[in-house]
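Can you keep this structure in mind? I'll have questions shortly.
With one protein chain withheld, the remaining protein chains of the complex are depicted in position.
By written order: A and B. Residues from 1 in each chain.
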Amino acid sequence: MNKLPLLFLGVFITFASSWLGLVAYPYLTLGNMQPLPDEDTGGYFPPSQSGLAVAGQRVYAANGCVYCHSQQVRLAPLSTDIAKGLGPRQTVARDYLRAQPVFLGTMRTGPDLTNIGARQPDQNWHHKHLYEPQTVTDWSIMPSFRYLYKMQKIQGQPSADAIQGLAGPHAPAPGFEVVPSDDAKALVAYLISLKRNYPLPESPEPPAN
Amino acid sequence: MNPQSLISSFHPANNPDTLASHERAEIDASTRFPVLLFFASAIFWLLIGSLLGLISAWKMTHPGLFDQMAWLTFGRLRPAHLNTVIYGWASAAGIGVGVWLMARLCRVPLLHSKLLISAAIFWNLGVLVGVMGILAGDSRSIEWLEFPGYATPILFIAYAFIGIWAIIMFRFRRPGHVYVSQWYLFAAFLWFPWLYATANILLVWQPIQGSAQGAVNWWFAHNVLGLWFTPIGLASAYYMIPKVIGRPIHSYYLSILGFWSLALFYSWNGMHHLIGGPFPAWMVSASVVASIMMFIPVVTVAINHHMTMRGHFGALKWSPTLRFTVFGAMTYTVVSLQGSSMAIPSLNTLTHFTDYTIGHAHLGLYGFFSMMMFGAMYYIVPRLTGWEWPSANAIRWHFWLVAVGILLMVVSLSIGGILQGLAQFDPQVSFRSSLDYATPFRWIRGLSGFLLLGGHVVFAALFTLMLLKVGRQKEGPALFAAPVKPEAAPL
Partner (left out) sequence: MTPPTPPPDEGFKENELASDIDVSQVHGSILRERAEPCDGYEPVPLWLITVFFAIIFWAGLYLAYFSGGFRADVFNPDRVAWAGGGPAVAAGPVDPKVLGKRVFTQNCVVCHQTTGLGVAGQFPPLVGSEWVVGGDWHGDNHLVKILLNGLQGPIQVKGAAYNNAMPPWAQLDDEKISAVLTYIRSEWGNSAPAISADYVKKIREASAAQTEPWTQKALQAIPGEKAPDAAAPATAPAAPEAAPAATPAAV
């Protein structure tokens, strides 16, 4: 193989094959997908996100949540995701239309978050958990995100945003409260928006056993 | 074949493509500054990357460690570690080794060294800006591509210089046989910019929507491993093994088969990181198939290297270069076969989302690629500096610290990962159990990080002493033991 043009051609063609199959093809087929209209509510599947949830995606990316948490529900027999209650059906391409970037994840150091908004719809729970995870789940190895929160003296009335029921070593002393920053509020709005339990024709729910 | 005729068959006059010593000297002199610059950068980033990795590892068993500051949260340290070791250490070392190999194999002194020096400066700048960006909170959270948008163009410019240089070098090589290492290097230098540009455009600049991002992301990440690092590592093995023991590579035909089957199959593997994920079934199945087909290039290369080494394994007792290189080459076979097995869906059930994958990744990038780079650097640096490594004992410490470190890490993460996977698979077992199974093995992994960092500190010290030419000039190479054959032994 002593000829440069031949080597170049071979190197180009072999690589182009995967570029076509794994890049160009998904770009053309999946890249033009549209959300499906929902007859019942007039909305769409996947539902559109509030601006705060979209901002929350940025916070999720900035703090690397994806390195411990996945966001995909897989089918049996490959996995037991559905039996474990991670979601009612397999997540498919359309479910991630609004995601930027798509946080599929490749590690489950912590639980899968595809439907965390359905499992934990309460904002205050999320703020407590992010502030000091071990006070909510004592065996958790999730690090604390209290740098997204502010401890402040209560001025007259407690703030409406103040987190309720904090415990543990960083709980506020009497007369103090912990309020979420804008980043924390956005992140929680994003987490609560994570619900993939609407129906999609390309991902039928497995029959109940 | 008696030793005498074997050696005489290797006499330069009988090998029309070999170089005379003064030619080698001129080529090495021309590569000195750019290659040493890349090596120095690589070793700097190796130290930083090892430290970041060590802290990240301990944060998993001690979540309260450094948890006050946003800059040090696990979600930022871990991608900072990943990008530092990939782009800062491994890529820079690979470029340095690749440049030297290209110059020697093209049998011409380095052309346009200013291009490479500019590339090194831009490359370091890009990595610095990128890593600081991740720690500051601008990570894109796209695995292997976390550098913020203001850092990637800097890397791309650096890379463009290197790609142009590679084409010119190859074009103006001395006519004659093109050796297998040159194919791999040429291909690697061409594939990387295509990968990097496509991934950046489709994931960062004009992101495609939906789960197609996952497909492009893992097409990119797996190909950085398979079409950038693997070819450079194999090019180095194909050079160092026959060079040190003084024998030809076993089979040119196996070299061809290995190269083209790698080129064809490797790039389709990417989706095996996403088995069961939100992709059309055929894409995942294609990747499973390609991952099994990888058996072909991997076994081919293993046979080629093994048959070349056969009868000469004794050289591992005295040659540092060969020891690191053969460690890397054997690990290449093991990690690739491991990877093929992990792609089988029934096994993937147990390994996906667990620490097993992390062990596998480190076995590949460290056990194969980094060890291969250490071996190459031990060979190349004396030829560039005109100084011998000051202490064979120190090299021995480096080898054993990192060899034991990486084996400890991989074994502990593999066992922990399988237990984690078994627990995750059983719906009756709580999530907490999967964590409890993994934790003791994460402790062991954390300890192995100290060994690795220690080995890197030793290596960095040795390299610094070489650059400064400290101490008296040694007579002869720094070898682990006296060479078996009395007629002088190369490093």
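Here is the rule we use: contacts are C-beta pairs under 8 Å (C-beta built on N, C-alpha and C of every residue); 3 or more make two chains touch, one makes a residue touch a chain.
Since the model is a prediction, treat every value here as computed from it, not as a measurement.
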Sole contact to the chain not displayed, among B:249, B:309 or B:322: B:249
Of B:164, B:204, B:257 or B:422, the one touching the omitted chain in the full complex: B:257
Which residue of B:24, B:317 or B:396 touches the chain not shown here: B:24
Sole residue of B:54, B:99, B:284 or B:326 that reaches the chain not shown, by the stated touch rule: B:284
Which of A:4, A:52 or A:75 contacts the chain that the document leaves out: A:75
Interface with the unshown chain - residue positions in subunit B: 10-13, 15-26, 28-29, 104-105, 107-108, 174-175, 177, 179-181, 238-239, 242-255, 257, 278-282, 284-286, 288-289, 292-293, 295-296, 299-300, 303, 307-308, 345, 382-383, 386, 388, 476-477, 488-491
Positions on subunit A where the hidden chain makes contact: 29-30, 40-41, 75, 85, 88, 90, 92-93, 118-119, 121, 195, 197-199, 201-205, 207-208
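To be clear about the criterion, only the chains that are shown with their structure count from here on.
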Intercentroid distance (Cα basis), subunit B paired with subunit A, Å: 32
Subunit A to subunit B touching residues, read off their complex: 1-2, 4, 7-8, 10-12, 14-15, 17-19, 21-23, 25-27, 29-31, 33, 60-68, 70, 72, 74-75, 77-80, 83-84, 90-97, 99-109, 111, 133-134, 139-148
For the subunit B and subunit A complex, residues of the former touching the latter: 59-61, 63-64, 67-70, 73-76, 78-79, 137-143, 170-171, 176-178, 183, 186-187, 190-191, 194, 198, 202-203, 207-217, 219, 223, 227, 256, 260, 263-264, 267-268, 270-271, 273-280, 283, 286-287, 345, 348-349, 352-354, 357-358, 424-427, 431-432, 434-436, 439
